[in-house]
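A single protein chain has been removed from this complex, and every other one stays in its place.
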Amino acid sequence: MGALTLIVVLPLLGFLANGLLGNRLGKGFVTAVGCGLPAIAFAVTVKTVLALHGANWAPISETAYVWTMVGQDSFEVAFWFDRLTAVMALIVTGVGTLIHVYSTGYMHEDKSYARYFAYLNLFLFFMLSLVLGRSLLVLFVGWEGVGLASYLLIGFWFGDVEKAAAGKKAFIANRIGDAGFLLGMFVLYSALGTLDMPRINAAFNGPLVPAASASLVGILLFIGATGKSAQIPLYVWLPDAMAGPTPVSALIHAATMVTAGVYLVARMSGIYLHAPEASSVIAAVGALTALMAATIAIAQDDIKKVLAYSTVSQLGFMFVALGVGAYGVAVFHVYTHAFFKACLFLGAGSVIHAMSGEQDIQKMGGLARKIPVTFATFAVATAAIAGIPPLAGFFSKDEILWYALTSERGGSVLLFAVMAFTALLTAFYMFRLLWLTFFGKPRMGQEIAHHIHESPPSMTVVLAILAVASAVGGFFSIPHFLEPMLPMPVSAESMHHWHYWVLGGSIAIAVAGLAGAAWFFAGDASRAGAVKAAFAGAYRVLSNKYYVDELYAAVIARPLLWISDRVFLRLGDRLLLDGTLNGLAALAQRAAGRLARVQTGSLHKYAFMVLAGMVASLVWMWRHG
Amino acid sequence: MDKVQMLQVLAASLFALGLTGVIIRRNVLVMLMCMELMLNGVNLSLVTFAHTMGSAVGAVLVFLIFVVATAEIAIAIPVVLLLVRRKRSLDIETYTDLKG
Amino acid sequence: MNFTAVSVAMAPEHLLLAGIVALLVLEIASARSRAALPIAVIFVGAAAVAAALLGASGWTGSPFPGQFVLTPPAAFAKALVLALAVPVLLFSREDFGEGDFYPLLLASLYGVCLLASAQSFLTLFLGIELMSIPVYVLVLLGYRRPESAEAALKYLVLSGTASASFLMGASLLYGSTGSLGLASFGGALASTDLLARTAVVMVVSAFFLKAAIVPFHGWAPDAYEAASVPSTAYMAVLVKAGVLIAAARVFGTAPVAEPLAGLIAILPIASIVWGNLTAMRQPGLRRMIAYSSIAHAGYLFLAFLGDGPGRFQAVVFYLATYGVMNLLAFAALPAHDDDVERDRLENLKGLFHTHPFAALAIGMAMLSLAGIPPFPGFVGKFLIFRNVIAAGYTGWAVIGLVGSYLGIYFYLRLIQFMFMSPAAAKAGHAPSRGVAMGASLLCLAGSVAVAVAPGLLLSRL
Amino acid sequence: MADSTVLSVVLYLPVAGMLAIAALPAGRDGAVRALTLALMVAQFLLSLVLYAHFDPATPGLQAATRLPWIPAWGVSYLIGLDGYNILLVMLTTFLGPLVTAGAFTAVTKQVKLFYAMVLLIQFAMLGTFVAQDLFLFYLFWETMLIPMFLLIGIWGGERRIYATIKFFLYTAFGSILMLAAVIYLAWSLWHTTGTASFAFADLYRARLPLETQQWLLAAFALSFAIKVPMVPLHTWLPDAHVEAPTAGSVILAGVLLKMGTYGFMKLGFPLFPDATRLAVPAISILAVVSIVYGACLALVQTDIKKIIAYSSISHLGYVMLGLASVDLLGIQGAIVQMVSHGLVAAGLFLMVGMIYERCHTRELAAYGGLAKVLPVYSVFFLVLTLASVGLPTTSGFTGEFLVLLGAFNAAWRESAPIPVWVAGLAVSGVVLGALYMLWFAQRFLFGAERVPHGPVPDLDGRERAILVILLAAVFWLGLAPDAAMKRTELAAREYQELVARRAVPAATRLTVAAPTEATR
Partner (left out) sequence: MIRDLLANLDTLLLWGFAGCAFVSAALMLVLRQPMRVAMALVSCMVFLGGVYGLLGVHFIAAFQVLIYVGAVMVFMVYAIMLLDPRDESAGTSKYSKLYWPGLVGLTALAEALAVGYWNDLPHALRGAAGEPFDILRFSEAFLSEYWLHFELTSVLLVAAVVAAMAVIRENRRHERG
């Protein structure tokens, strides 16, 4: 078994071991397997990256086995390791391992400890298939698989109807995206006869133009990405997905799975390079999503919801980068985002842990002193996401803003303006979160306040590591690293002199956001209350998330059910089809009754029938044959 | 209308009259006699043809019909007897217990 | 006249005659004897074996030229009919331990055998009458219910009408062709003059009447219902067989052309539809089988549309499959003190719980009659519709098949009653008894044989 | 033992079993169960030999037995394995023991008859698959109805009589017209080529005018489409499923429904290629309508079994789409989808049966939160649900994916036999499938605990064993379908070639006009 296969399979073994035997062998075993195997996978990944480096970054390919051969068409389970894979695989295994470790503390009390780790390992398995897969098919397997793991983990505490429903919602939203993805794959396959990604990219960049329209394929694949990466219109599942255990939110719904869409587009950049229309759509959707989610995040009070909308918003940033052709930058943001968002979520987990499960930030406050490690790490991560230099988020976000303005592949002032405004909002709501949680007067009840305590080392150590990564991660320039395979878009010549203005602007935005939040929420947050009261209508719209869920229910879900029930079931099946059948049966019965009444028992009648039959036959026979 | 034609028409008429009698007469015994009438029509037809062709086979059949008709009547009469025992009626319309 | 030839050719008939004589002697010698059944079975069995041997030996001959001819297919048809009579005799034990049942049945069988060999209208007429006259009495024999006599009378009168019609046709044919040989009928089929056509109609009407084709079917449900179970079985299977064999003899191998083809398609199809629909609402098994047999007569007559050479084969084969399964149903029907209650469908509810073997046997019989594979009824139906389609009457075949579809329901209904309902509270059927059981096993064996190796029988007809 | 002998043994073991059961004295229910299970297991093991010996590289029949049967009509007794039926035969023998074991506790009345019927239907189903002679095929095809009629009618639910008669009459109607077509077809073969034969291989050689092909295809298609069932001929299925006992549902969903699609693949389409090519757009549209309509209806059901029943309609729509695509991928996908649906739907029905045995209701609203109370049950159920949804690594994915891929290939071709929008719409089934199955699973497994007649025990060893075996097959086909698909590939190619060929006699097209009018 090759190294690549090993990376993928290791977590699977963990899933099988914990899933089948976990309950019998005890927590020690579960922990060892659950954390150990991802750690080994991480180690193997590092080793592979080193090997890749040694081989002068020539991609490694490895075929595990042939899934099926149909005629000449071979569908192989094959893995591929290049620079992009290296980045993603390191994030997945690295952050993944950390979150596993964190979970040993967070989930310590849970009855379904083994099940939890089994699911988490399952997720890693699928995520690694997604990242390492060489063909779209394997990628799709991972793609669907992470959706499954996400479904299982969101609904982990399934006793609660809402949590189970959230899992279902996530799965179905993902499925809608997957349908688009499938369509994209089918079109590609029909046109090119292969699902092998390197070959597809090569085909689109080759001399012969493929039969399929790159824009069509691009948009279809992007539909898939909107599902997984929570973009308009399919983003609605992600905030609800926070119903799962917090480490799950950190790993799946912030650091790794939701970035799969970004990865997909970056991976298929060969197509998007030839699909300007699709790219424009991506940029527009990304910008809109980023803005919309950021505005919603301002008005949320649930700590995880805020982070969730911030995730959606950040994903929007990444898609803007993809839309303007800065694929490396998008991956860069994935990379930095993985650190700080994981850190934020885990920090939030630590807060919730401390607050005995309370998630409403309006009922927190003044926690900074009580849980200092959590506070420190949370603060670093918040600064990173807000784009305070020289933290990681600053670098990636700055580059996104730059290319949004200048890229010759769709950069524009409008795009830049929207993104800059969104960045401002980001800084604002993140600092709002920080302020309401850690500063000001404690607003929780006595009982809870009494119980507040710092988390165990297994959690705080992880937080610290992630905080450090969030702080210094930005110095490793991913775009530069990826440039040999994902070249940067050309910046418009005329814009070059704006470079430092943009740089300064983004710093100013971050600081302005910080200051604004500090001003509004200082003390008893009375200023914020006043604004809230002044714009009550707008606030209601925002806190209700623009009523999008309600809109979907009214426009899609209810009509679908209505048609299925009234038209298909009642009218179609029962009335038309069964009605016709039962009607025919009744007709036959009635005819039988009529015919039976002919048989009156009267010999006269029988004889007359004979006579009539004879006469009719004779007359019939006069016809000339 | 020549002789043979006339006799054939008569034969057909007797046949039809017989069948009609079965249909319209209610008395069982009359019905039985009407059956005989039908056979008489057949006989006439056969004899006429046998006569015109000078072949004996038609006459042989007529002879067989005599025998068979007698046999049928011989069975029919006791059956009617059985019937009348029960219902005390020769009216066939009263014998409609079997139907449906 | 070659007496050897006569005694060989007519061996089955003579064995039957010997049986009749033996039974009469027995009756004179001792008023009540249990030996009647074995004697009847032995003679009928011997006749069947003789016929089968004659057929197997390939003996062909016409001891009475132009009147009586024996060919291997005819011999096999006789063997088949006689073999079918054996179970009837066996399960008649419940109803007729002694008495006139056996000589009458043998006499009637004599007529059926005669029909298979008839070569002239004279022989055919005598065969039909010989077959029918004892049956009028069989209908009321035992006189278990007052309606029997009514049924017998209806049968007698309408049957007499059929005879008259048949003779009228024969007479007109005689006038048209100067012959009373059956071959003249084949010629008349192709003739366009009205006399011949009229003759054909009268003959065909007679067969329709005897076989109970709509609208000539009035007598059948009443007669079948009122007769005792063995008599009904005999009528439904053997009398029908006799009539159809006679019709097949009359039609010979001559092709059927318009307008007769239309008549032979429309009325049988009407019978199929009428019989199948009306059977749905019947409360008793015998009456239901009566309507079913009206439908089956329809299938049988459709076979006459097929090309001539295959006609006799198709008819006889269908009769074999139809007969054996019909007899199975009657043989398996458990005995009961009250003849009317015996076959009321209400009383058959839950029969599987009390008489599992009987229920299974009747169920199989019903499915076979419905033409559901793998039961032999299907093969028979297949053969008939194959011939009809091969003759080019695809449209009629399709209509006929759809008509046959209508019949499935009432067969299923009986199965539903027997298997899917709780046992009727006061059914009161007696436990299945040895001889009747033997009869059903015989039928079962026969039907398995026909289903597994239909080719064996087909190749001999 | 030669393979042909093994095949005969596999085919006739159930008959022997029936006779043996009949010979057992009454009241020995335990012995009946054990005997049936032993026979079924033996049958499956023997069929494994056939599977192992099956040579994927040999075209045509393997392990064939040919005997003259009714020489006068050209009917022969011809059975054998080929790429078309090998997987379905395996599916049938595989499900046999599971059905048998699954009914151990569920069926307590008339046990002898029950297992006799299970064996009979096993025989008939296997016979239908291995028959290579149209007459024989029809014989087995119809024979299937009888045991199923009794299974539903005797051991079914409240409205069992209505359901079973509807089932029988519905399917019998198609069969009647098919019978006419069978006869006509064989006659035409004899008429045009002088060959009196019902063997499939010979019938493929019949050269029929286009109009005749269309009529015959219509008759065959009606019969097969009812069996599949394709919308709008499907209303018998929900009733039959709901009222059938578990074993009946499992057999119905597991194998019986495949008869229709198998019929299309083996007979309907290849026999009448010219008509088929004309009909492909219509067939594909109907297939997609089935997918969507079935899924929508599954969405609004309140009876657990009905949900699965309608999901079957939807899933078999994929099979039809794959067959209509006449694309190698699509055909292979259709075959896999048949097997996959056989496994998954069978599993789901088994599980519904298990819960019904415990709680005595199939009303979805009565249940909730089973995952807490019956964790093992829930895990199995969830996995089967996901397999039904077509999640990758399960067999459902292999089938659906390949079918859709094939459909797109067909839609993308120059002549475009399948409209692109149809192929596109088919993908919506993926979403709808997830919608109803997850909605179902959520209401059933999650949320507040509601267990009618609870508390009830979780799955016992027997039930777990059944499900583990089933799931092993599901994952095997999802993860490594190649070995199985190798065996069907030549058949899929043959199907493709048969449907692609021109069978209209060019010269005789006008002269040999078959009589199709009602009278002549």
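All chains are identified by letter, namely A, B, C and D, in their written order; residue positions are counted from 1 within each chain.
Assume a residue touches a chain if its C-beta (ideal position, glycine included) is under 8 Å from a C-beta of that chain, and two chains touch if they have at least 3 such contacts.
Note that the structure is a prediction, hence the values are computed from the model and not measured.
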Chains in view touching the one left out = A, B, C
Among C:L122, C:L182, C:M288 or C:L302, the residue in touch with the chain that has been omitted = C:L122
Ask   = For the chain left off this view, which of C:F43, C:F76, C:F91 or C:Y110 is in contact with it?
value = C:Y110
Remark   = By the document's definition of touch, the residue of C:L194, C:V402 or C:A423 touching the omitted chain is C:L194
Query = For chain C, which residues lie in contact with the unshown chain of the complex?
reply = 1, 17, 20, 24, 64, 67-68, 99-100, 103-104, 107-108, 110, 114, 122-123, 126-127, 129-130, 133-134, 136-137, 140-143, 168, 172, 175-176, 193-199
Message = By the contact criterion defined above, which parts of chain A meet the unshown chain? Give residue numbers in ascending order.
response = 602, 604-605, 608, 611-612, 614-615, 618-619, 622
Query = If you put the missing chain back, which residues of chain B would it touch?
reply = 2-10, 12-21, 23-27, 29-30, 32-34, 36-37, 40, 43-44, 47-57, 59-60, 62-64, 66-75, 77-82, 84-85, 88-94
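One rule holds for everything that comes next: only the chains that are shown with their structure count from here on.
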Task = Mind checking the centre-to-centre distance between chain B and chain C? Centres are C-alpha means, answer in whole Å.
result = 26
Remark   = Taking each chain's centre as the mean of its CA atoms, chain B sits from chain D at a distance in Å of 63
Residues within chain B bordering two or more other chains = 19, 22, 31, 92, 95-100
Ask   = So in the complex, which bits of chain D are touching chain C?
value = 68-73, 75, 110, 113, 135, 138-143, 145-146, 149-150, 153-154, 160-161, 164-165, 168-169, 172-173, 176-177, 179-180, 183-184, 186-187, 514-520
Query = Inside the complex, what are the residues of chain C that reach chain A?
reply = 153-154, 157-158, 161, 165, 192, 194, 197-198, 200-202, 204-205, 208-209, 215-219, 221-222, 257-263, 267, 274, 277-282, 406, 409
Message = Residue numbers of chain C touching chain D in their complex, please.
response = 258, 261-262, 265, 352, 356, 367, 372-374, 378, 382-383, 385-386, 389-390, 392-399, 401-402, 404-405, 408-409, 412-413, 415-416, 419-420, 453-455, 458-459
